[in-house]
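Note that one protein chain is taken out, while the other chains of the complex remain in position.
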Amino acid sequence: MRDYWLSKLFFDLQDPPLADAYRADRKSVLARYPLKAEVRAAVEADDVAALYRLVNPYLLRFYFLMAGMPEEEFLRRIRATGATDTKRAARG
Amino acid sequence: MRDYWLSKLFFDLQDPPLADAYRADRKSVLARYPLKAEVRAAVEADDVAALYRLVNPYLLRFYFLMAGMPEEEFLRRIRATGATDTKRAARG
Amino acid sequence: MAELVGVYAASHGPMIVRNREKLTPAENESLDSAFTELGRRIKAARPDALIIISPDHWVNFFIDNLPAICVGVGEVHDGPPEPWFKAFPHRTLAGHPPLAEHVVRTALERDFEPSVSYRLKLDHGFCIPLWKAGLDPLPAVVPVVLNDIEPPFPSVKRCYAWGALLAEAVASFPGKLRVGILATGGLSHSIGEPDMGRIDEAFDRECLRQFESGNPSALLGFLGERLHGAGNGASEVRNWVAAHGAARGRGFELIRYDPIPNVYVGCGFASWNLG
Partner (left out) sequence: MAELVGVYAASHGPMIVRNREKLTPAENESLDSAFTELGRRIKAARPDALIIISPDHWVNFFIDNLPAICVGVGEVHDGPPEPWFKAFPHRTLAGHPPLAEHVVRTALERDFEPSVSYRLKLDHGFCIPLWKAGLDPLPAVVPVVLNDIEPPFPSVKRCYAWGALLAEAVASFPGKLRVGILATGGLSHSIGEPDMGRIDEAFDRECLRQFESGNPSALLGFLGERLHGAGNGASEVRNWVAAHGAARGRGFELIRYDPIPNVYVGCGFASWNLG
């Protein structure tokens, strides 16, 4: 089950002007999305592991690239999430 | 085969603020849609028969209702198009 | 395992709401009492969740991505956006993600390929029957949006198979859950076409007889020959065919048939025999 509004935020951020706005003022863009408090907190904390459970992995990877996290850092963090084999299997 | 931009215009006009804008100033809304010249002319002429061939009939009916054509007048015009049985059959 | 506790059909013509002041008191009363009887039967079956099969009347989907069939898996759905339907009392309707996702997975395993939506607006096709039947509180809703609006359409045979698949998914759902199925739309009508306003009473009565008889192959044969002649809106009878498949073709009991010119639609209401 995906988190709809988190997914929508990441999806919408593919639009370059919105991505610019987000990088300039993250809070004002976030305010337009009715995110649950814990989801919003995970976004604000750049919590890769928490967000990984709520959104498509392609969108997750796009988001952190867009937000300016170096690829090496994202790889380090996503590898550290150490999802179970069961979860990977479910994603076929 | 539908006309994409005509369909998009009629679809978008389901948004009440856009419908208001359209009723107030049709030309400026039309300018935002890259309609082919003959399609645009058919819209400007309220040409029910011509538009009928290019767009889903539910959207056609919605459009003229939204644009302010009385239901009786729309019924008179759409009945007068006298589409062939073949065409009706294709729409199943 | 979940249990299929009822399968129902109801028309959803917007004019039932929009044209109410133009209908005669007898016409309004007849429609009201048909919906009330439908509601009585649904309430008696006590469904926890209702799978509702209806088309999308251009409120969610456009021709940039028009699904043949779409299942709504969201936790919540939005109420009807139609400006003339503000009387509907719910801004949102609860979904049933576990059942909906089970339907999707079962479908994909069985060579069906629905589109999936986490967020749907439920238009008058879904909400007129819910509202007029007086279901309050509402059961959880699993929307199944079948394209009856913009050709080409799924075949009636395929719609029947979809219904059987829905019944299979209900039967294999791991959890104690009472599930109803409600198909909306039809019977004969025509919208935005040269025969707009025509009600094909002969088609409707024969169609109802076929649904009553519980002979699916005769029904599919009849529809193959006659459906396209009953107006573009008659295509919504596909939803009833899916319900028929869910009921294993057992036939239904007619609640009411109201061919009301000012509604533009041959209105029918029924509940299937589940044997």
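In order of appearance the chains are A, B and C, and numbering begins at 1 in each one.
Definition applied: a contact is a pair of C-beta atoms (placed from the backbone, for glycine too) under 8 Å apart; a residue touches a chain by one contact, two chains touch by 3 or more.
Just so it is clear, the model here is predicted, and its values are computed rather than measured.
Asks: Check the options C:68, C:94, C:138 or C:274 and report the residue that touches the missing chain.
Replies: For the chain that is not drawn, the touching residue is C:68.
Asks: One chain is left out of this view; which of C:10, C:23, C:38 or C:161 touches it in the full complex?
Replies: C:161
Asks: Just one of C:11, C:54 or C:117 touches the chain that is missing; which is it?
Replies: Among C:11, C:54 or C:117, only C:117 touches the chain that is not shown.
Asks: Since one chain isn't shown, list which residues of chain A touch it in the complete complex.
Replies: Looking at chain A, the ones touching the missing chain are residues 2, 4, 7-8, 11, 14, 16, 52, 56-62, 75, 78-83, 88-92.
Asks: Since one chain has been left out of the picture, which residues of chain B touch it in the full complex?
Replies: The missing chain touches chain B at positions 1-2, 4, 7.
Asks: Can you list, in ascending order, the chain C residues touching the missing chain?
Replies: 60-61, 63-70, 104-105, 108-109, 111-120, 152-155, 157-158, 161
Keep this in mind: only the chains that are shown with their structure count from here on.
Asks: Need the CA-centroid distance for the pair chain A / chain C, whole Å please.
Replies: Here the centre of chain C sits 38 Å away from the centre of chain A.
Asks: At what distance in angstrom does the C-alpha mean of chain C lie from that of chain B?
Replies: Spacing between the chain centres: roughly 27 Å.
Asks: From the mean C-alpha coordinate of chain A to that of chain B, what's the distance rounded to whole Å?
Replies: Taking the average C-alpha coordinate of chain A and of chain B, the gap between them is 41 Å.
Asks: For chain B, jot down the residues that touch at least 2 other chains.
Replies: none
Asks: In chain C, which residues are in touch with two or more of the other chains?
Replies: Correct list: empty.
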